[in-house]
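Missing here: one protein chain of the complex. Every other protein chain is in place.
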Amino acid sequence: MSFFLSHFNYIAVAILMMAGLFVLFSSGNLIKRMIGLAIFQTSTGLFYISLAKVFGGTAAIAVEPGSSEARELASRLDPAYVAQYGVDGVVYSNPLPHVLILTAIVVGVATLAVGLAIAVRVREAFGSVEADEIDVLSRVEATQPGPQA
Amino acid sequence: MTALPSSFDVTLALDIVLLVMLLVVAGAVARTRSLLAAIIMFSVYSLISAVWLVVMDAPDVAFTEAVVGAGVSTIILLGAILLTRGEAERPDWRRLIAPALACIAVGGLLVFAAIGLPGLGDAASPANAYVGRAYLEATPKDIGMPNVVTAVLSSYRSFDTLGETTVIFAAGVGVALMLGFGPRASLAPPSAVIGDHHVVPRVAAKLLIPLVALFAFYVQFHGDLGAGGGFQAGVIMAAAIILHALVFGLRETMAAIPPRVARSLASLGVLLYAGIGVICMMNGGGFLDYDYLFPPSVEQQIPGWLLGDSEHAHHWGQHFGIMLIELGVLLTVSATMVTIFYGFGGRTVEAARQEAKQ
Partner (left out) sequence: MIAFETLHAAPPALTAHAPLLMVVAPLIAACAAALAPSARVSWMISVTGSVFAAWMALAVAGEVARRGVVDYVIGGFAPPLGIALHIDGLGVMVALLVSSAGVMASLYSGHSLTTEVGAEKHTLVQSGFLLCQTGLLGLVATGDAFNAFVFLEVSSIGTYALVAIGEKRDRRALPAAFNYLIMGTIGATFYVIGIGFLYAATGTLNMADMAARLATLDDSSVVQAGFAFVVVGLGIKAAMFPLHGWLPGAYSYAPSLISIFLAATATKTSIYLMARFVFDVFPYGAAFGQAFVTWVLAPLAATGAIVCSLQAVFEKEIRRILAFSSVAQVGFILLGLSLATVGGASAGLFYLGAHALIKITLFMALGGVALSLGARRLGEFAGVAREAPWSATAFAIGAASLAGVPLTLGFLAKWRLIEAALQAGAIWVVVVLAIASLLTFLYVGRMLEAIFFRAAPAGAPRAREAPVGVLAPLWVLAGLNIWFGLDASLPEQLANSAARALLGAAP
């Protein structure tokens, strides 16, 4: 298989990450920034999952050894390949990155929720979610005395 | 022996088509000014990723991505634009130069590194040949459950999952601090939208909610056999409660499950998880070592035939340990999702009221 095809995933995922990062950096709108951040994080997950794919593999849910399903799966592949890389006669994809990305997705949604909650409060306090307008108002704020307790 | 696919097979074709679709959607998100469009496209992005994840043999991740990306994230984002503004201002093109350069630099580094990576599907790569493979070999012996992802998630790397549950709890605390307090005078059911003559949605909801909840339990307990587990089940359970709020009004839902109760349940979930760990510790094992979940005196009571022969030993401690911590995850996730929804939902009503006043 050509080098380009075998590395297409990584290059595509790199572009996806940069698309997310670009939306994040270029947009002044706080909500849009969060969308960019979410795309960036999701794409990082895709990178890990690409690492975990094994040619001819199946999802890491154990198939009963010797069952018809196991024989079915093995019949599609070269027996020498199955013998070398299979576990009990079945080739599986790597479960570890899947576990890591499950965790990362959850962290991502937690970040999104907190970020948007802050954005909503920004809107309530400043009347805007555009970074430029907020900057101007903040500069005015800097000249005001602090609140009296 | 090379471990690369010898031909251009179906998996690879699907992989490439889906990734190109993702690229198109990501480009569209970058271009659009309408936030609603951006959110819908983000949701589509998540769904396509979920399909791609299935192609990549990651059904558990696909399930989570679909539930979280296309479900929860979209709901929160929609809630947020209701409270803010629908359109983003288009930045001046000169302001795009620096971000573009930064992205090209980082992207260049990524591509530079990617060239050195083993090709897609390489079974002999360090990533796939070392620890990843060891889990596949050891799970039947150590844990005794078919779904290796669940085994790794909730036993081998259970400390990660405790951290993840804590992150969700922290997000609940954060959102509650931001949006959970303040005046919430008008929490009336949206009668203007769904009046008494709109019987159909109410009846449909009454039928659907128990079914959705039942499905959540199926996903919860199916996790050791197939795709599923506490996290996905928690989100689905929360969806049932959110559906109730959408049809019958937030006030009704808040009367049934007050915000304080939701927050307490979230913290109880983490406590349950950490508590299981501490129990294992008090019975003489390490933290979260489920083999020590039952004290030796209880273990002796289990009849020998239940434990199975030594070849196919039945891991009671592992099974119950995983079941209980998954229950903790379910509690925390569903209660936190409800807390987050209360936060945004309560504000939405308030903002709509203020808008109406002006």
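We just call them A and B in the order they show up, numbering each chain from 1.
Definition applied: a residue touches a chain if its C-beta (ideal position, glycine included) is under 8 Å from a C-beta of that chain, and two chains touch if they have at least 3 such contacts.
Treat the numbers as computed from the prediction; the structure is a model and nothing was measured.
Only one of the listed residues, B:Val51, B:Leu78, B:Ala129 or B:Met323, touches the absent chain: B:Ala129. Of the candidate positions B:Tyr156, B:Phe231, B:Phe248 or B:Tyr342, contact with the hidden chain is made by B:Tyr156. By the touch rule set out above, subunit B reaches the unshown chain at residues 109-110, 112-113, 115-118, 125-132, 134-135, 138, 142, 155-160, 163-164, 166-167, 169-171, 173-178, 181, 263-264, 266-268, 270-271, 274, 277-278, 281, 285-292.
Mapped onto subunit A, contacts with the missing chain fall at residues 17, 21, 24, 30, 33, 37, 40-41, 44, 47-48, 51, 96-97, 100, 103-104, 107, 110-111, 114-115, 117-119, 121-122, 125-126, 131, 134-135, 138, 141-142, 145-149.
We take it that only the chains that are shown with their structure count from here on.
The mean-CA centres of subunit A and subunit B are about 12 angstrom from one another, to the nearest whole unit.
Across the complex, subunit B is touched by residues 1, 3, 5-23, 25-32, 34-36, 38-39, 42-43, 45-46, 49-62, 80-81, 84-85, 87, 91-103, 105-114, 116-121, 123-124, 128-130, 132 of subunit A.
Contacts from subunit B toward subunit A in the complex involve residues 1, 3-8, 12, 15-16, 19-20, 22-23, 26-27, 29-30, 35, 38-39, 42, 45-46, 49, 52-53, 56-61, 64-65, 68-69, 72-73, 76-77, 79-81, 83-85, 88-89, 91, 95-96, 98-100, 102-104, 106-107, 110-111, 114-115, 117, 119-125, 127-128, 131-133, 135-137, 139-140, 146-149, 152-153, 157, 160-161, 163-164, 167-168, 170-171, 174-175, 178-179, 225-227, 231, 340, 343-344, 347.
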